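The complex is shown incomplete by one protein chain, all other protein chains being positioned as in the whole.
Each chain carries a letter (A and B) given by its place in the written order, and its residues are counted from 1.
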Amino acid sequence: MKAANFDYVRVASINEACQALADGGEDARIIAGGQTMIPLMAMRLARPSLLIDINDVSELAGITVAGDHLIIRAGTRQADTLASEVVKSQLPLLADALSHVGHTQTRNRGTIGGSLVNADPSAEIPLIAQTLDATIVAQSTRGQRTIAAGDFFDSAMATTLAPDECLVEARFPIWPSENTGFGFHEVSIRNSDYALAAAAAQTTLDENGNCLRLSIAICGASPAPLRLINVEQALTGSELSDNMIKAACANIDDLIDPQSDVHADAAYRGRVAKVVAARAIGDARDRAKGILV
Amino acid sequence: MSEHKITLTVNGREMSGHAEARLTLVDFLRDVLGQTGTHIGCEHGVCGACSVVMDGKPVRSCLMFAVMADGHEITTVEGLEGPNGELSPLQDAFWENHAMQCGYCTPGMLIATHTLLQENPDPDEAEIREAIGGNLCRCTGYQQIVEAVQMAAKKVQEAS
Partner (left out) sequence: MTDTTAAKEYRYITKKRRVTEDRRFITGRGNFAADYNLPGMLHVAMVTSPYACAEIKGINAEAALALPGVRYVLTGAELFENINPLLSGLDLPNIKRIPLAHERARYAGEWVAAVVAESRHIAEDAVELVEVDYNPIDFVIDPEEAMQPEAPLVHPQHGSNILCDKSWVWGDVDGDFDAAPHSLAFRARWSRCSTIPIETFVVTAKWDEGKELLDVWASIQMPKYPEQIARALSLPVNAINVHFDVDVGGSYGLKRGIRQTVIVSYLTRKLRAPVRFNEDRLENMSGGEMHGPDRIFDMEVAFDDEGIMHSLKIKATDDAGCYPGRAPLQLGKPVSAIVGPYRIKSASYNAISVTTNKTSQEAVRGFGQAPTNFAIEAMVDKVARKLGMDRDEVRRRNMIRADEFPYRIPSGSEYDSGDYHTVLDKLQTSAGWQELLTKRDAIRAEGKLAGVGISTCLEPSGGNSSFEPFFNPKNDTTTWMESCLIKVDMLGSITALMGTSTSGQGHESLLSVVIGEILERDPDTIRGVHAESLGALPSNSPVGSRMAIMLGGAAAGAAEKIKKQLLEIAAHNFQLPVDRLIYDGGDISVEGDPDKVMNWHLLIDIAHRQYHKMPLGSEPGLQAQHTWEVPTGGALPAEDGTVQMYPCYAFEAHIPLIAIDPDTGQVEILDYHMGHDCGTVLNPDIVRGMSLGGIAHGIGAALYEKFEYDEGGQHLSGSFMDYLLPSSHEIPHVEMVKHYTPSPLTTFGQKGSGESGYLGAPAAIASAVNDALAPLGKSIDTLPMRVRDIEALLNGQTE
């Protein structure tokens, strides 16, 4: 399990990275944490011709708040994000989901941007980006552009990022904290495996406890993380009773497209997706009401 | 293909060697620098046997090319002893609790729990299990490792 040969360059700035990508051709790849890329290279399932190491690019690390958005630079380590107080207070859904991502050791290297670009259909960080309508910022020698999460995730392990583009940051909307709660549920075989199915929800309730706003997305049951728009529509304005949630989440067969693999068949994933979706919404509601901490 | 000169600070000592970019950090440590205490289990980032400390944090050395670690500080299991070869409290507790059998995953377990204790001197069982959650052991069933970490934490606290 040794990687095929490749060239390597370490860059110090985003511009250098973009230039190297532009010069390196189609098989050049950015590497940051490498926690997914390197195993694929070891199995020779990935064989980039050039690795562009962005670990020294200090402008690619950091978490800031700008207005009603929390901005996570692409090279920010998952561990640093998980430990961030501002993430815990402003984006608790992401903090909760991050504790399910890999292990301490992989989180110490793995980055937020790396996970987004990898776009594993079972991965938690893309799920949260999708749930919260994050905006992805990409840069190339051609300039910078923003991509809505809904347009970013294309299919399993594929995004709409162009080959010469470097992901720069993800902007997560911060919801007003009053009467807002989140829920995250994941079913995996072992504690830290990729999700067989996972769901993330965030809701804001009105003064009567009815649902003012709801975002719910699932992963593991479709080629890319999937917003359950019809569930959101069905439940917005409702009192979010357990029965209503369950009924709404039972009605997603037309949206999902679960796949079978060695770990679970499509039927299992489909059924469990509904379960985690309902649980995530229920927890979001309870947190919004302050019942669940 | 590119060949690189790589210089690391390994257990406080500067060491260098030449390697192709594709050589992983664990292969570099073992085959180029002769530091064979760090073991290879799966080479795809699941088992944790190759764990080392990089700049103070535990990482998997099979999930990094050595060239990416150029200029960084690495601590391996060989670096856990005191300057005169005295066992660290954690090593001693691993021995006292027989927190191993074949010893193959042990370097990774020591690295994972060494860094845990540095960040959290008084971890509870769940925190210890979380810290070693990415390190597979096929011999012990993990319990003796948890007990060893608890004993080491207690000893360090008593001593300070």
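The criterion applied here is as follows: a contact is a pair of C-beta atoms (placed from the backbone, for glycine too) under 8 Å apart; a residue touches a chain by one contact, two chains touch by 3 or more.
What you see is a predicted model, and the numbers here were worked out from it, not measured in a lab.
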**Request:** Sort through B:Ser16, B:Gln101 or B:Gln118 and give me the one touching the missing partner chain.
**Result:** B:Gln101
**Item:** Which residue of B:Cys47, B:Met68, B:Leu117 or B:Met151 touches the chain not shown here
**Value:** B:Cys47
**Item:** Residues of chain B in contact with the chain not shown
**Value:** 20, 22-23, 30-31, 34-44, 46-47, 49, 76-78, 80-81, 87, 91, 94-98, 100-107, 110, 125, 128-130, 132-146
**Request:** Can you list, in ascending order, the chain A residues touching the missing chain?
**Result:** 1-2, 4-5, 39, 43-44, 187, 189-193, 196, 262-265, 267-268, 271-272, 275-276
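As a working rule, only the chains that are shown with their structure count from here on.
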**Complete:** So, in whole Å, the Cα centroid of chain A is separated from that of chain B by 29
**Touching residues (chain side chain A, partner chain B) in the complex** = 1-8, 10, 31, 33-35, 38-39, 41-43, 51, 53, 55, 79, 102-106, 108-109, 191-192
**Fill in**
The chain B residues in contact with chain A across the complex are 1-2, 4, 20-22, 24, 27, 43-45, 48, 51, 54, 57-60, 62-65, 67-68, 70, 112, 130-131, 133-134
